[in-house]
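Shown here: the complex without one of its protein chains, the others still in place.
In order of appearance the chains are A, B, C and D, and numbering begins at 1 in each one.
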Amino acid sequence: MSILITQLFNGVSLGSILLLIALGLAITFGQMNIINMAHGEFIMIGAYTTYVLQQAFIQYLPQSAFGYYFILAIPVAFIVAALIGLLIEKSIVRFLYERPLDSLLATWGVSLILQQAARTIFGAPNVAVIAPEWLNGGLTLAGVTLPYKRLFIIGLVIISLVLLFIYLYKTSSGRRMKAVTLNRDMASCLGVSTRKVDSLAFALGSGVAGIAGCSLTLLGSIGPTLGTAYIVDAFMIVVLGGVGKLKGTIFAALLLGILSTFVELSTSATIAKVVVFAFIILFLQWKPTGLVGAKVRALD
Amino acid sequence: MLQIQELQAGYDETMILRQLHMEIPEGKIVGLLGRNGVGKTTLVKVIMGLLPIADGTITFQNTNWRKERPEQRARQGIAYVPQGREIFSDLTIRENLLLGMEALPRSARSTDIPREIFEWFPVLEEMIDRKGGDLSGGQQQQLAIARAIISNPKLLLLDEPMEGIQPSIVQLIQDVLVKISREKGMSILLIEHNLDAVLSCADEVYILDKGKMVLNGLCDEINEDELHQYLAV
Amino acid sequence: MQPILSCRDVMVDFSGFKALQGVNLEVDHHEILFLIGPNGAGKTTLLDVICGKTKSTNGEVRFAGEVTLTKLSEQKIVHHGVARKFQAPSIFLQLTPFENLEIAMKQKKGFLSMLFAKMTQTQEEKIEQLLERIGLYDVRHQPSSSLSHGQKQWLEIGMQLIQEPRLLLLDEPIAGMSGEERTKTGQLIEEIAKECSVLIVEHDMDFVRNFSTKVVVMHEGKVLCEGSMDEIQENEEVRNVYLGRKG
Amino acid sequence: MIKKYSQSSYYGLFIILLLVAPFFLSEFRVGLLAKFLCYAIIAVGICLIWGYTGILSLGHGVYFGLGAYCMAMYLKLEASPSGIPDFMEWNGITEVPLIWMIFENPFVAIAAAVLVPFLIACIIGYFTFKNRIKGVFFSIISQAVVVVAVTLFIGMQHITGGTSGLTNFYTVFQVPLSDPQTKTILYYVTVGFLAVIMVLSLILTKTRLGKVLIAIRDGENRLRFLGFNPATYKVFIYGLSAAFAGIAGALFVLQVGMITPEMMGIIPSVEMVLWAAIGGRYSILGAAIGAIITNSAKSFLSESYPEFWTFILGALFIIVVLYLPNGLAGLVDKVKLALFKKEKKEVEKNAADTVVS
Partner (left out) sequence: SESASESASGSSSSESSGDTIKVGILHSLSGTMAISEVSLRDAELMAIEEINANGGVLGKQIEAVIEDGASDWPTFAEKATKLLQQDKVATVFGGWTSASRKAMLPVFEQNNGLLWYPVQYEGMEQSPNIFYTGATTNQQIVPAVDWLLENVGKDFFLVGSDYVFPRTANQIINAQVKAKGGKVVAEEYTAMGHTDYNTVINKIKSAKPSVIFNTLNGDSNVAFFKQLSDAGITPDDIPVLSVSVAEEEIRGIGADVLEGHYAAWNYYQTTDTAENKTFVENYKKKYGDDRVTGDPIEAAYNAVYLWAAAVEKAGSIEVDKVKEAADGIEINAPGGTVKIDGETQHLYKTVRIGEVQADGQFKEVWNSDEPVKPDPYLKSYEWAGELGQKK
């Protein structure tokens, strides 16, 4: 029994991690239609930022302050990733809004460059981020241990989601963003500054990826190719949920997380992976526009 | 309000508009007529900034427009109802209308939609939270017009705004146009195929042919035979 | 004789919104039937149901007395001879007008037939004649993306004609056309009606008056009344909901 | 007429260059070129589905891999004196599994290298296209297929050789693979396949079917209302391009002597699309040349700058996409247009009336 409860928690936890890595993509890809192959590299940037901050704390601040570096790392990772995202938007992505498929190719190039840059700056081997003491250990309830790190990530995801929801659906800035995606020319004819909106949205998506990277340091390795491990999953989730549908993204992430952990429990990681992806393929056959699919009246 | 001189513009290699002159006076409704494919839509796109000017000048309220982006022009006070409606199909009607106010300075934007819009287009109020894309053709067209006039522009560009709208509302829109142009001093460029409709509400007409203005005159004075001659196929 | 098209109690429900609430309509052979009605009355939706784009929640559409269209896929409906022009011009922008007509032409539309299809003399002549008729002969080898709105409308009508349909559905065919062209389109439609039936949705009353034999008025998802244009004009309710004071 | 002539002359020139290349290149370079020609075959298929039909497949690595594995199974059996491939022995397998046995016959293997990818693509295509899955949804599904295939191939190590794939072959038709002569023959076989596939594809695009494909790209729903069933067309063209990829895979194994699941993975699949994009997705010749140039650049850069080549390659992708939206073929067209225009002006001057139709 406790195994199943643990496993359910694991599923939710995996789902929340998947959600976190997909969330940024839900903006750059889901909202802006940029097939951002460099999404994983923004996650990597977030992770390295956390590493750098940790080193800075170790070097320049007293031992007692170390525990707080991770709290600071979240906004810093967001900002660093957002700024690099901004730079890339201004220099490359900006020219590709009318050509979503080309964005795939260009961002592929970006991802190659960012990976190699990380390798040049930080060296090829992995670096380690040591979790602050207060994140070690876990909450034991009725014989089931819920690691604090996982609980922390779940919390972080919830906060990010709420903020994102408010931004997308309750602010005029979010509305402008959707308008620009739907019809760039018309939005600009109405007085919406498309360039500003684009930059902002891409920076936001990149920044959220940075947060994901920051939290992934708690669980896995930090190396130049960190992002490649997550990119496919992120796309799957956004698409399975229904492109442009934040709610769908949430459902999809949780569904995949839980499905994957439970299949793995009774089989193996390999079979779980096959089952999950086969499920995605079959599900989309049944609901071609995803969990929360859009029905549009237009002919094409 | 708007002056166009020696304008040349078109798509990539092909120039559609050549040596075009035009003037839209303040507070007047100017009708623009011309057969299919003569470049009417091209002209408004150039005015709006969606297409580049190859040569010539466009002056709006004494500022010369060259490379201004559409949003900059919109904020200076022009609004556009494109041919083909171009509403945001995935946004609700409310959101579409709120976006119409983007051209206003931040302080002047409200989160409420002015009553008069709903008085003119009651259907929009009924369907306020439905997706723009779910509307029927004519409903979308009404939305496109409402979205343009909501920002109280100084100059309104209308590219075949009556297309697909039921007769009773066509009349209503004509009345509305006349009213806002009189009351608010709004200048209006109206592209229409229906000669009667143009003559009944415009102050002045232009006729475009082969990229040039071939006829221009006040509605009361213009020679209808000549008009028909240019509009014949 | 059976009517070419008969709709019985057609209903459409868009997740709660009842766009059609039991439409009954018949189109006779070689008839030009005009469908008018306020914006949002459900005219386009009805055409969508007939050509298979939208599935009806209820009711039946029978074609030529024998086929039930509501059960067929879009392309099967076309094979039975129902052609449809959409409200917004939808042509293949990357192909030239000539090529647009070439693939729209009445022919076997299976995969292998297309692979081995050869352009015959007669076919070519037919296409070129039609291009003349719709005034696109001069631009027949330019990409259709560079056509103006009106030209696109013409091309789309042409694409329907070349299919030699038995029933032609036209949704606002003259939108965006100037006076002379409207007349020409009207004449074209009259000519077509010699070979097939036409169901037209239109808001231009002059046009309706000039070319209609019978008019059906729809309102709020139902047929409100039908008759000749003169009769319709006299109908108080139609004036209220649709025509307005001038009508 | 003029245009037609010049198009076939480009193709002819390309093939002739390939035919004489071995006389100017070292053995190693010819081997590399042969590998790139396999890639070019894939790129032609990508051009058909993406450029012409508008289907972006991010999973063609799977079909390439299937073709390659079919061929490799035959080669591996021929290279296993005990009858049991070495990796099976390491996995404690004492009997050749049934699925391997059929590949003992080279002709079965060759046929399978074409048919297996074709059929699998048709099955996947049939369901997805019938269910009207389009655009990026299709692309993502194709990626999911990649993940499933790669995971299965890695996971079923005892049958597939796992991550290491199949390698260490010695002979094909009892002829030693490492022989320079065999290599030369294989090179020309590859050129032959590429030439035939390119010409076939070109002809295909000139038929009315080719126009239907473009129409599908433009607006496939519209096509339904003209009486077409776009799904049939898409299934076929998708299957065809998968068959091309399968052929490429089989030839690849002969040239390179190995295939691994990694080769059918996401990264190679995306790269395949890149080749077509760089060469020009709307041009068959362009796509083929794109594959050759991109891979030559990759090889050359990684040899010359082993530490920095990914920077340069990445930058190259970006520059091509930003400045050459239609790839190299687009660039050529632009240049031609510029030249042609000059000519036209002169013609106008001389008041000559040449109507180019």
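Keep in mind that, in the parts below, a residue touches a chain if its C-beta (ideal position, glycine included) is under 8 Å from a C-beta of that chain, and two chains touch if they have at least 3 such contacts.
Quantities reported herein were computed from a predicted structural model and do not represent experimental measurements.
The chain we do not see here touches A, D in the full complex. Only one of A:13, A:199 or A:215 touches the absent chain when the whole complex is considered: A:13. Checked against the full complex, the one of A:36, A:103 or A:116 touching the unshown chain is A:116.
If you put the missing chain back, the residues of chain D touching it would be 26-29, 31-32, 35, 87, 89-92, 151, 154-155, 157, 162-165, 167-169, 178, 256-260, 262-263, 299, 302-307, 309-310.
Within chain A, the residues in touch with the undisplayed chain are 3, 6-7, 10, 13-14, 17, 115-116, 119, 123-131, 136-138, 145, 147-150, 218-226, 228-229, 261, 264-265, 268-270, 272-273.
Simple rule for what comes next: only the chains that are shown with their structure count from here on.
Across A-D and A-B, the chain pair carrying more C-beta contacts is A-D. Distance from the chain A centre to the chain B centre is 43 Å, each centre being the mean of its Cα atoms.
Separating the CA-averaged centres of chain B and chain D is a span of 50 Å. For chain C, the set of residues that touch two or more other chains comprises 86, 88, 90.
For chain D, residues touching at least two other chains, in rising order: 219, 222.
Residues 48-50, 69-71, 74-75, 79-80, 82, 86-91, 95, 98-100, 102-104, 109, 133-134, 147, 151 of chain B are the ones that touch chain A when the two sit in their complex.
Residues 11, 14, 33-38, 41, 83-84, 123, 130, 134-139, 141-142, 160, 163-172, 193-195, 231-233 of chain B are the ones that touch chain C when the two sit in their complex.
Across the complex, chain D is touched by residues 51, 53, 73-75, 78-79, 83-84, 86, 90-95, 99, 102-104, 109-111, 114-117, 119, 141, 159, 163 of chain C.
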